[in-house]
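Note that this complex is displayed minus one protein chain, with the remaining chains in position.
The letters A and B name the chains in turn, as written, and every chain counts its residues from 1.
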Amino acid sequence: MPKIRSGLRSERRDGRRFLGIAAVAAAGIIGLAACSSGASSGGASSSSGQAIQPAVGKGAITLTEYDYYTSSYEEGAIETAISAFEKKYPNVKIERETAPYPAVTKLVALESAGNTPNIVIADQDYLSQYYAGLVPLTTFFTPSFINEYLPGGTESATLNGQEYGLQVLGGNDTALIYNKTDFAKAGITEPPSTWEQLEADAAKLTDPKENRYGFALSGSQQEGSTWQLEPFVWSDGGTLSNPGGAPWHQAMDLWTQMIQAGSIPKAVTGWEQTDEESHFLTGNVAMQLNGPWEIQQLQQSGIQWGVAPYPTKSAGQTLSVPIGGEAWSVGRSTPEKEAASAAFIQFLTNDTALNEQLTNAMGYLPALKSESASYATKYPAYAVFADEFKNGKARVYGQNYLKVSTDIQVMIGNVLSGSQSVNQALTTLQGQVSAIPG
Amino acid sequence: MMAKNRKIPGALRALITFRTLCLAPAVLYLLLLFGYPTVFNIKLGFEQEDAAQFILHSPTFNGLANYQQLIHDSVFLHALGNTAIFGVVTVSLQFVIGFGIATLLNKTSPFYTVIRSALLVPWLLPLIVTGNVWIWMLDGFYGVLNYVLVNLHVTSHYVAWLSSPHLALGAVIVANTWLGIPFNVMIISAGLRSIPDSLYEAAAIDGAGSFRRMTAITLPLLKDVTGTLVLLGAVYSLKLFDIVWVMTQGGPANATQVLGTLEYQDTFTANEYGYGAAIANVMLVLSCAFAVLYVYLSRRRKVKSQVRRPGNARSWLKEGTEVDAHA
Partner (left out) sequence: MRSGGLSRRARREAARRAAALILLAVMLFPVYWMVISALKTDKTLFTNPPYFYPPSPQWSFFWGTVEAYAHPLLNSAIISLSATIFALLICVPGAYALAKMNLPDALVNVMLVVILAVQVFPTIMLVPPLYQMATQAQALNHYWTLAILDSMYSVPFGLLVLRTFMLGIPDSLREAAMVDGATEARIFFRIIIPNAKPGIATVMIFAFLFAWGDFVFGLTFTNNSGIQPITVSLYDVLGQNTQSWELLMALGTLLAIPAVLAVLGAQRALRQGVAGFGVER
């Protein structure tokens, strides 16, 4: 199935985090007690002692909110969140504005004209582009509040030492999704957990006569490709700043061997994640690297599917997976509007029941630590994703992650298409990355 | 004309007012909507500015550093080359095919008129639609183009056209050519219709075959039309962005990167607004060069008619030129 291109795509978003109850109560109760009757979660006394609290003013406040949630389920979730907040604070009205993903160019134009939206929900990969119009969250929240969220997302939204966003309704990651029926037919009992097994299984699952390939990944020139290479490299101990190192060589060797053996279709150099999914659904691909947003479609497809963590090079290595998703931020504005925007974030953090409900509705994984602890058990379909997400890492390279990523994407394209050898491509990449300040 | 004005001084004043009234909106419009952003971008090309600086309106003046960097940027040079390839191939193909089609349909009966009009549809579709339809047709697993090519024994197996660094550029060129052919047909048809039949008849009487008639009469008399098409094609190729971005985003591995897509990528992904503007300024300079060339070449010329010498092929041409100057 072809990929529908908007040309404006990158990888997908992240899971979600839980707020610790104590920090919620501390930050929330004191700040909100003046205006509302009781927060909806836990109610202990303040323990932080710091004075930074978002406090919602009394008069009528209109906030603008900006996101790219255009699928029906995403819209349902965000609009439920907004309604719940407006119900709690009847004097506050939130006007929602959407743009097609990734919506960064419009956000930059808005900010440069002094029109930054009050609540900004955007892809944290692009934070280095739009942070100039944002207010660091430490203006409103205590470190312990922020610490209720898993570190991966917080680090993704940190720039120049300032924390700009939180993954309020979670984030996402990717894992290995496989076709159980195909596995059974090929006599494979368990999903691969090492690279060797991955290579062997993919070969077994490939059937040229049926136009079926064992394994698919995203190899086109967009962020999703880097996002899928990072688990391979990072789990083996590689880093973004050292593409000349052994982990990179071995990861690219693995991919090259598989594509040369015919287990991966050559078409992947033009595929994004949606292409992997569509070919998985048509039965052309038996294993794919994709994210939890596909689960709803998978459930409706009639395919027997399973999820497994990324294979590591050797058994027992710790899996290190990059996370994705949106950072919820506060835009520069009047102090009153900024406080109200921060209160929105705080409200959704405090109300853990609502938070979990909406995170699940979004198809995301919890970024709140306490939520994350039990998510895998409550939602088994998301278990693998949630477990990976708990230890998920941020993709950072100073302010220049996307630049580095572009070079990586070009390297991937050159290697997978056979235009360059692994050595050649990685040496070039090393030279490019060394020249980029991080 | 000037004599009239001297006779009617009041009307002269009225003339100036009305002329200004007519021209002023256009001038204001161009200055405001095109001029201001152009100046803005020219200035930006001399600055180093990332998004944050852009938002805070605090660029760093950079002099010619961006341009110096461009010269050594292999991706830029590659994109420049791709743009040139795009331009040359697309414009030539569109002209040749357009000429063929226009000749085929060069009759005035309603049948041909309807077909000529219907052919305009590809050119009038929004580019995002065109791009996605072609992606679908070029798909490596279910694309109809693969099916047709394999069954016509042109290729032996399905190819993922847009995934191959070697083939993607060609595939996008095909899509781009397809959507521009109707415009060429339209313009060339109009040009063909302005050539009097008498020329062809005279040439036929003198024994010239159809090929000779084409080379000696048609092509020379279409010089203006060709010039217009080449110029517009060149400018359009320079600014090429939508169709490439929708289909391949400049990939795989920069294989289809053109100036327009590189400008977008450098600005909004690599976060270098000044550098992106520098690329756009290069495009502007090239575009101006083409425009100046065009205006220079198409300024009004006086044509002398020559004595017709029997058996001289060029005599038909001269006669035609004479006709043209009066038409």
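Simple rule for what comes next: a contact is a pair of C-beta atoms (placed from the backbone, for glycine too) under 8 Å apart; a residue touches a chain by one contact, two chains touch by 3 or more.
This structure is a prediction, so every number in the text was calculated from the model and none was measured.
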>> Going by the contact rule already stated, which one of B:I71, B:A118, B:V154 or B:I205 would touch the omitted chain in the full complex?
In response: B:A118
> If the hidden chain were put back, which of B:L77, B:L104 or B:A204 would touch it?
Replying inline: B:L104
>> Even though one chain is hidden, which residues of chain A still touch it in the full complex?
In response: 1-6, 8-9, 12, 64, 68, 70-71, 95-102, 105-106, 108-110, 112-115, 211, 274, 277-278, 282, 293-294, 296-297, 363
>> Which parts of chain B face the unshown chain closely enough to count as touching?
In response: 1, 4, 11, 14-15, 18-19, 21-23, 25-27, 29-30, 32-38, 40-41, 54, 101, 104-105, 111-122, 124-130, 132-134, 136-137, 141-142, 144, 147, 178, 181-182, 186-191, 193-194, 224-225, 227-228, 231, 235, 238-239, 241, 260, 263-264, 267, 276-277, 280, 283-284, 286-288, 290-292, 294-295, 298-300, 327
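One rule holds in what follows: only the chains that are shown with their structure count from here on.
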> What is the distance, in whole Å, between the centres of chain A and chain B, each centre taken as the mean of its C-alpha atoms?
Replying inline: 42
> So in the complex, which bits of chain A are touching chain B?
Replying inline: 1-7, 104-105, 108, 111-112, 128-133, 211, 219-222, 265-271, 279, 282, 284, 399-400, 402-403, 406, 409-414, 417, 419
> Okay, in this complex, where on chain B does chain A touch?
Replying inline: 50-57, 128, 131-132, 135-136, 138-143, 160, 162-166, 168, 245-255, 265, 268-271
